[in-house]
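One chain of protein is taken out of this complex; the other chains stay put.
Residue numbering begins at 1 within each chain, and the chains themselves are lettered A and B in the order written.
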């Protein structure tokens, strides 16, 4: 069941179109990464989904939203969260909880529960002004889920953290995954792979890839054979590629990469040909492209 | 100094006390607060030496509110 359906979402700032028509759905219970380089439109997309920004055209339909106000269904952590520095962590959580409709008692209980979950219970009576960056990030996650929203959106939740803090937040997200739907943006593929089931790949305001991790891997993790010859690498490689259905061939200086569907078949054929013609082979390597390659390929386009 | 005799101190005292409270509260806050807009020592001078207006200027312009 989709939690939210997005159709034809567009947004422009002055004369620059930042989001050029997005269509996607988020399924309940999934953890989805919104992946893209800086400036791809991730933050803008999340701001529109949170209601802070209004799209120029297109629709955002949340399952079960009353009169178009879907704010009770979502939790949102901005990229650079700012709090009331004069409040304590506990006060802030109770405040946001009550604003989201919890009773005094519920808000108190839920605040305490979350302070422990995110690991800042020791600092609950300290002013937020004295919190470190990592503590603020965790407080930010706690306020985003205080009212048990259907969808939690986190904008670059780990980018600004040191490796230690980043690990903690990623582990926290693992826990959250079991309770709710998560959409989080990142420019780091590793983070996306680590916690997420699905990826939405955003580039220049458009969705260039979308799907589950395994779908994307199947689609993009092509087998390739790297060949290096002592001389005439490109000529020999092209001659070889005629023998067997090669999806594409890429020559990069002294190295040729041949992308194939069936590695085993290609391997046999190529090796026989090379030995029978006694070609001056230096290197023969079988490998797979990673999502990283796909990511880089799209980004560098 | 005979002019001072004409002044009823019971009437003037509250004003002096209020100014003093403002100054003390401002200094107390200045010491405890993490950051101010502008260097702290300048605000200390402003609070202590600009009569009446000093503490008020500090509260309005010196405190970072968020």
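By definition in this document, a contact is a pair of C-beta atoms (placed from the backbone, for glycine too) under 8 Å apart; a residue touches a chain by one contact, two chains touch by 3 or more.
Everything below uses one rule, namely that contacts and distances are computed from a predicted model.
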Missing subunit (named according to UniProt) among the choices "Cytochrome d ubiquinol oxidase subunit I", "Thiazole synthase", "ABC-2 type transport system permease protein" or "5'-Nucleotidase C-terminal domain-containing protein": "ABC-2 type transport system permease protein"
Residue among A:47, A:187 or A:203 that touches the chain left out of view: A:47
Contacts of subunit B with the absent chain, listed as residue ranges: 3, 6-7, 11-12, 14-15, 18-19, 21-22, 25-26, 29, 52, 55-56, 59-60, 63, 65-66
Hidden partner interface residues of subunit A, rising order: 47, 50-54, 69, 71-72, 74-78, 80-84, 86, 95-96, 98-101, 140, 143, 147
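Basically, only the chains that are shown with their structure count from here on.
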Length of the line joining the C-alpha centres of subunit A and subunit B, rounded to whole Å: 53
